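One structure below.
Missing here is one protein chain; the remaining ones are kept as they sit in the complex.
Moving on to chain A:
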Amino acid sequence: MSRQTRLDSKKVNSELLTITYGALVTQMLRDFENVEDVNKQLERLGYNMGMRLIEDFLARTNSPRCLDMRETADKIQLAFRMYLNIQPTISNWAASGDEFSLIFDNNPLVEFVELPTDLSQLRYCSIICGCIRGALEMVQLEVQSWFVQDQLKGDTSTEIRVKFIRRLEDAVPAGED
């Protein structure tokens, strides 16, 4: 006697990720008194994940090396579609072409999340910025990435800014800084 499967496994997966991440952030808020430290930890965790995710991404997509930031932006967009099932819009290019924004209408990581007022300094999704930075570092691109707008703080959409810093010469072994 087998029950018919009544659970949508794709949905469950994304909810599980959201909830697990929430539990982790909660744990960190207990561990650190300073919200800024939590932001830093989340970013570092994301960085570690990004370093491993890029391998998975390259293996699945067979992507060649990106020659300019526009290609990179497209690849990042593709990665978001693959891993989080969302498609951010790329916009707000800087005139020099080395800075752009990823705009999210919705973000699976913040589903079921509400930020209490005393945590207004918390950058809940710092992990995403870390992922981007870690992943790009593995393909010899040093970037900075940060939040400009955040739905959790009352903005209408979430915006992550990515800025190209420099091209890393000869892979330096990655370590923690």
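What we mean here is this: a residue touches a chain if its C-beta (ideal position, glycine included) is under 8 Å from a C-beta of that chain, and two chains touch if they have at least 3 such contacts; residues count from 1.
Criterion: contacts and distances are computed from a predicted model.
Colleague: Name the omitted chain as UniProt records it, choosing among "KLTH0E09768p", "DNA replication complex GINS protein PSF3", "Trafficking protein particle complex subunit 6B" or "Putative exosome complex component RRP41".
Modeller: Its record in UniProt gives the absent chain the protein name "Trafficking protein particle complex subunit 6B".
Colleague: Can you tell me which of A:T26, A:T89, A:Q121 or A:Q144 touches the chain that was removed from the display?
Modeller: Checking the options A:T26, A:T89, A:Q121 or A:Q144, the one contacting the hidden chain is A:T26.
Colleague: Which residues does chain A use to touch the chain missing from this display?
Modeller: Counting over the whole complex, chain A touches the hidden chain at residues 2-3, 5-7, 9-10, 12-17, 19-24, 26-28, 31, 41, 45, 48-49, 52-53, 56, 60, 82-85.
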